[in-house]
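Note that one protein chain of the assembly has been removed; the remaining protein chains are unaltered in position.
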Amino acid sequence: MSPLITLTTDFGTRDGYVAQMKGVILGINPEARVIDVTHDVESFDIMEAALVIRGLSEYFPEGTVHIAVVDPGVGSKRRGIVMRLDERFYVGPDNGLFSLVFARSHTREVREISNPNLFLHQPHPTFHGRDVFAPVSAHLSLGIAFDAIGAVVQDPVRLSIPEPIQTEDGIEGEIIHLDRFGNLTTNIESGMLYRSVDSVQIGGLEIKGIKRFFSEVPTGTPIGVINSFGFLEIAVNLGNASLDLGVQKGSLVKVKWSNSNLR
Amino acid sequence: MSPLITLTTDFGTRDGYVAQMKGVILGINPEARVIDVTHDVESFDIMEAALVIRGLSEYFPEGTVHIAVVDPGVGSKRRGIVMRLDERFYVGPDNGLFSLVFARSHTREVREISNPNLFLHQPHPTFHGRDVFAPVSAHLSLGIAFDAIGAVVQDPVRLSIPEPIQTEDGIEGEIIHLDRFGNLTTNIESGMLYRSVDSVQIGGLEIKGIKRFFSEVPTGTPIGVINSFGFLEIAVNLGNASLDLGVQKGSLVKVKWSNSNLR
Partner (left out) sequence: MSPLITLTTDFGTRDGYVAQMKGVILGINPEARVIDVTHDVESFDIMEAALVIRGLSEYFPEGTVHIAVVDPGVGSKRRGIVMRLDERFYVGPDNGLFSLVFARSHTREVREISNPNLFLHQPHPTFHGRDVFAPVSAHLSLGIAFDAIGAVVQDPVRLSIPEPIQTEDGIEGEIIHLDRFGNLTTNIESGMLYRSVDSVQIGGLEIKGIKRFFSEVPTGTPIGVINSFGFLEIAVNLGNASLDLGVQKGSLVKVKWSNSNLR
């Protein structure tokens, strides 16, 4: 089985930066299999990348190395880290990129990247993706000892999803992510919706109940569904919910329980 | 030889959905080689994806598994299918995505995806790409028996390219696709142009003859060529034909024969 290495960045693909990383990886481990996740993360949007990585981690086998580089602080004193979480590896800057996965993991060990034998000599100060994270990941995929990376980190930077609030008659949350279809991800996880939902209020609109899939409603109709990340999502069937409802990241969402029993 | 699996979707790459599919595939068949075709199909544009798949199918070896997910009806009662056409496999929703390849194939067998042992447990109602089509394709690449997929389908959904009309002095067709350069694909296949072409009329313009390549005409000049899909295409050398000629999908195209003999 070839070792898998995934790449999540905000580099775009136009300039060849990502390809330089792949060349470095394959130069060190010719058997590595490099999988592009996305290079279209909004520039410097760490939360967006953190949600993407949280969404994909469980679908990759043990041993996979996930690299993420959304790195507004590159070249400063921010650390480079490797997290070993439930037997997958996460390699990148210590700025919170992996903290949503970290929060859900059962086994955790974090190390600072400090062993210069694992870098390219003289890493470029603005391109640690190529000169530090790519070679470290290639060495991990070759099976180096995890403690060869560097010292244990006790306090990795943590990002958190804003916590929804339980109210008398429901839950108040907010929009934390927009996808390219304009679908709106809230911070309300499916597990929080343990009672029957009467309606979802957003952008002055009241949407009745939660449906299972888009085509349950007519074209152009707003709908609440549980999305593939496991969160309540507001969408418009064959439309763009963000544009159609005038709703942005941070907008308020209210879920109101039915008066009936448990869902 | 590693088994090839290609992916054609309208998911974009920004949200990591495609990577989730790759993780599922590689978790089931670590030797699979996953090839991205495109994730930039216009949202819900089944015809566009059907043309892309029609264009690429003949260039992949026998045994290739082509997944396509442009799926406005996901979660509804639309079927999931696998087509075996000329010893390649086509996996996706039964909405016409593969019907242009189907129309050209010599050997055909279609089965409905109904064997739950081939899915992820509890497929998400809005993400059959990851939870149904990806695992079914991975199992196909491992060589499961084709009839293990499910029952035979006799009436898969068919899309068709609008038929050009033979007129007294030529052919009347229409624009069925725009590419990113603004080049305009018509529904007139090269095989229909068996006589010498005097001119092509489009958007109030008359273009003389059919050329072999763009650089036969000066920069900014409209031109008719046979494109790499095998259709008559209207382009502008180093320009954007759609913008320059004000022509859209559905616009009328007339080919006029020369008075001379067979081409």
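Think of it as A and B in the order they're written, each chain with its own count starting at 1.
Please note the rule applied: a contact is a pair of C-beta atoms (placed from the backbone, for glycine too) under 8 Å apart; a residue touches a chain by one contact, two chains touch by 3 or more.
It should be emphasised that the depicted structure is a prediction, and the values quoted were computed from it without experimental measurement.
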item	value
Among B:61, B:204 or B:218, residue touching the chain not depicted	B:61
On subunit A, residues whose C-beta touches the chain left out of the figure	12-20, 22-24, 26-27, 30-31, 34, 36, 43-44, 72-76, 124-127, 130
Absent-chain interface as seen on subunit B, which is shown	1-2, 4, 6, 8, 33, 35-41, 52-53, 55-56, 59-61, 64, 179-181, 212-216, 225-228, 238
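Everything that follows uses one rule, which is that only the chains that are shown with their structure count from here on.
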item	value
Inter-chain centre distance, subunit A versus subunit B - centres from mean C-alpha coordinates, in Å	31
